[in-house]
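Sharing a structure with you now.
A single protein chain has been removed from this complex, and every other one stays in its place.
This part shows subunit A:
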Amino acid sequence: METSKPKKTVAPRTPMPCQPAAVRRGNFEEVALGYTREMALQEAARCLQCKKPLCVTGCPVEVPIRDFIHQVAQNNMDAAYRIIKSTNSLPAVCGRVCPQEHQCEGKCVLKAKGQPVAIGRLERFVADTYIATTACEQVTGTNACSLPLDGKKVACIGSGPSSLTCAGVCAAAGIRVDVFEALHEPGGVLIYGIPAFRLPKSVVATEIDGLRQSGVEFHLNSVGGRTVDVADLRKEYDAVFIGVGAGLPTFLGVPGENLVGVFSANEYLTRVNLGRAYDFPKQDTPAFPGKNVTVFGAGNVAMDAARTALRMGAESVHIVYRRTRAEMPARLEEVEHAEEEGVQFAMLSAPLRFNGNAELHLTSVTLQKMELGEPDASGRRRPVPIAGSEYDMPTDLAIVALGTRSNPILLDATPDLVKTQRGYIQVHEETGETSIPNVFAGGDIVTGAATVILAMGAGRRAGQEIVRRLRG
């Protein structure tokens, strides 16, 4: 660090208005309200317009960040939108849910001098502001749709971020796309997982409508590996993309886990988000009520579950994590929001067992204190139990958010697919092609549980390869 030169002061990043914590913990409305045009212009003006923009290298789909921010600074939102859309099919989603501090904003040169440019907030502003004037614009970012290619058809299995992106890339090139989704609503984790207070359903619906209008057809209630299978789809389509995610939840494997009151985060969030249990009994799906809620894990899903439980009327919500705050994998903004809303953190604690009453209802969880030892294979210091440190935490609703594994349904039904040692689909790194010719895969079913934007990056690469082959 040079200390002799006086540092040029950099203006702080423009804050984003939010619903006050006391208000928002009583509703499912979006927490972060987004920039106004003035705020966006002010924030865009902070960008140094680097000759070699490092921010772009931090973005998994390589959005031309410098160029779109330049257009924002010129108050030219249409042009900014087209630039973003050239590589990103779901900017309104990514601007909201990407962990920017580890991606684009982590690479921003201003970070060293203070705070990086708020790239995610600007991307979100542009996407929210831009109102598509033609159907095709939602997908292609231009006024013109590509001419349909005669008879070329692509099938996408799953309708989460990777499949939607692959479908968008193909549709933009004039290829007919059929998307097969197991649930009754498209969107994958954007619909059943990420709560409305982070990602309003209307945002997802708008992006999906854009795809529909560009010729993508959605077949709901169609389970890949059950209702439709890869072998059949290969006969009917020129290429198949598998983007079924890694939906199978992991449990803790401690005694008492099947007591009434212990849930996977997937179940709890699916009931509340997809089933809209927050509006029970107007909506038919109930969610299990909990006064004292304990959530296990410290990723985004754990934050989502904890903040959802608060909004569902919990009196206290604890997040239990084996390590410390510094190792928490969740997006920084979500951790801060959770804290502001009253979520409490029990760090360096691990569950030993769940305890129940005669009706087999959960009453408490026995935890053990941990301390940090030597770094493990992941480079993080390994938590080591402290003998004799056991304590009970009263709990009537426990939510396990420890990640997910690959769902066996499609894999078992498609034995030809070569899998990795960890049980995910093996693909060619550059093209995304699987061991079956013209069958591609991407997203969590290839990488294991990761982020929305990484899944989109994989969907985009596979989509581009499919377009190249079908056009060639």
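Convention: contacts are C-beta pairs under 8 Å (C-beta built on N, C-alpha and C of every residue); 3 or more make two chains touch, one makes a residue touch a chain; residues count from 1.
Methods note: contacts and distances are computed from a predicted model.
Peer 1: Considering the UniProt annotation of the chain absent from this complex, which name among "Sulfide dehydrogenase (Flavoprotein) subunit SudB", "Cytochrome d ubiquinol oxidase subunit II", "Membrane protein" or "Dissimilatory sulfite reductase beta subunit" applies?
Peer 2: "Sulfide dehydrogenase (Flavoprotein) subunit SudB"
Peer 1: For the chain left off this view, which of A:Asn27, A:Asn258, A:Gln344 or A:Thr420 is in contact with it?
Peer 2: Result: among the candidates, A:Asn258 touches the missing chain.
Peer 1: Consider the whole complex, including the chain that is not shown, and state which of A:Tyr81, A:Phe197 or A:Phe288 touches that chain.
Peer 2: Within the whole complex, the residue contacting the unshown chain is A:Phe288.
Peer 1: Out of A:Thr227, A:Gln344 or A:Ser389, which touches the unshown chain?
Peer 2: A:Thr227
Peer 1: Would you indicate which residue among A:Gly275, A:Pro351, A:Pro383 or A:Gly432 is in contact with the undisplayed chain?
Peer 2: The single option touching the absent chain is A:Gly275.
Peer 1: Check the options A:Glu105, A:Asp178, A:Glu207 or A:Glu267 and report the residue that touches the missing chain.
Peer 2: The single option touching the absent chain is A:Glu267.
Peer 1: Just the residue numbers, please: which parts of subunit A touch the chain that's not shown?
Peer 2: These residues of subunit A touch the chain that is not shown: 182-184, 192, 220-223, 226-228, 247-249, 251, 257-258, 260-261, 263-264, 266-267, 270-271, 275-276, 280-286, 288, 359-361, 407-409.
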